[in-house]
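Right, one structure below, let's go through it.
One chain of protein is taken out of this complex; the other chains stay put.
Moving on, here comes chain A:
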Amino acid sequence: MNARTRTARPLLTRPLLTLTADLLAAPAAHAQTDVSAALFAANPEASAPGANWETYDLLRSKLGIDLKFTMLPAGADGDNKLGSLAAANDLPDVFEIRNRSLFYKLVEQGQLAPVSSLLPLMPGRTKDRYSDRKRNALVTVDGTMYGLQDPVTLSRQYGIMVRQDWLDKLNLKAPTTLDEFLVVAKALTERDPDGNGRKDTYGYCGVIDFDTSGILPGLGLGNHFQWVYAAYGVSGNWNYRSGTSFAANLRNPAYRQATDFIRRMAEAKVLDPDWATMKRSDLRNRWQQGKCGMFFESVGGLNAGFANFDANNPKGELRFITPPKGPRGQKGMGTYANAGTLLVVSSKALKAGKGPAIAKFLEWANSGEGYYQLGFGKKGVDYTLKAGIPTVSTTNVNARMTNTQMRWIALNGKTNELKGRYGLIKAKDGRTLNAYTLLMDAHKNGWIDRTGDMLVPAAPNQADIERYVSESIVQFALGQRPLNDANWTAFQNGLKGINFDAYEREAGLTLKKAGFIK
């Protein structure tokens, strides 16, 4: 052994020994599992959390999880993004799916992992959210559970809002029947309720909107007109009533009558004439500007837009009306699904052994520290906890919204949570609206549970079916196609051309098999 070798030995051995000692001393502290998560933006108008997000540090230090969160854009863009990631076989480890067709497609392609092995690893969350057999059936394919279907936390928050100050001014009562609705809407259109000397208000403002989470819109004109169909007992796609043979609601003559009522509204010019082209944001601008006597809106939308409304209409007073009754006394605001966030785990993640880390993360988000952190942000800054009610801060709103972009995996829809999220809405002159009370009022609006619709598989020509039905109905409603016997029969006969019978038959079989119809 020469001198050179003798001097080299300690130089090599010392770092090796140090490294070994480090690894032996604290193996768990350094072992981090990478988990990528993608959720639809809870607050699309706010940015995604930055790399210095407190939650990331908490997860690293407490759970040994190095989380990478990606915010999916709202609506169809988010579905398309997931579809592209799936096509590239590059799905996140755990992610949210809102489009049922995509869910079935990914199951069929083997891109989603069975999740039942994760349930024992998150006992609290499983007990709270994944122990309902009927709900779990929504994500079970051929006996295997491929998704974590949360119960709904916030649904049925929509309703018809009325300008109570305008009703008072015109000496009108809130409508309780469809006929009264038309009379009141006509007055709100023609009798200048805002007193500006111009005929620039509309009795009812709604849009064709199929994109509201928590409500199942179905074919036709979407959520904002479902209350009309409910008044005729035909809201939603399918006839669930026992004792009758299963069929699509549009087969029912009452469906034509409901469409005819909307046509009468359009003909009487009480509908905002842009209803068939406007987006939801345009509608919101209009009621906030004071153009709508009655309009379809959510409590969340009211919460967000009230300040602007108040600035434009200092004496403006808004309240929900009960859904108007139809000729046979039926009423309802629309349909909803008793199922909320759907989380799925990619097959790749489970194969890579990330299942336990994902379960640990979801369990953390279910209650205690994780629940508040993801659901409400930073304690003392984004919210305060008073008598168990997390009261959100009214200052620093943008930061709070960024900090709660992942809130849908935490929120549970319990009373304290809703009270915290929906507090008092204050007008400039000191008047207040209790958003929580409004929400509870909205819940009472006669919603029809159509959870089973989620199971109905998309037809191979789904786009053509949706177009044929919705286009025909809107043409009838606008009066572009006269709503007479000949045209209605032609519409019904045309359903054969798009193979609607097969779609309807498949829906019936699926709903029967899952126990939603007898």
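Operating definition for what follows: a residue touches a chain if its C-beta (ideal position, glycine included) is under 8 Å from a C-beta of that chain, and two chains touch if they have at least 3 such contacts; residues count from 1.
Definition applied: contacts and distances are computed from a predicted model.
Here one chain is missing from view; checked against "Protein lplB", "Sugar ABC transporter permease", "Biotin and thiamin synthesis associated" or "Thiolase domain-containing protein", UniProt names that protein "Protein lplB". Across A:Phe95, A:Tyr202 or A:Tyr240, the residue that sits in touch with the chain not pictured is A:Tyr202. Only one of the listed residues, A:Asp66, A:Asp79 or A:Asp179, touches the absent chain: A:Asp79. Among the residues A:Asp93, A:Asp194 or A:Asp272, only A:Asp272 touches the chain that is left out of the figure. Checked against the hidden chain, the listed residues A:Asp128, A:Asp464 or A:Glu506 yield one contact partner: A:Asp464.
Hidden from this view is one chain, which touches chain A at 76, 79-80, 83, 86-89, 99, 101-102, 105, 109-111, 200, 202, 208, 272-274, 276-278, 282, 291, 347, 458, 460-464, 466-468, 470-471, 474-475, 478, 480, 497-498.
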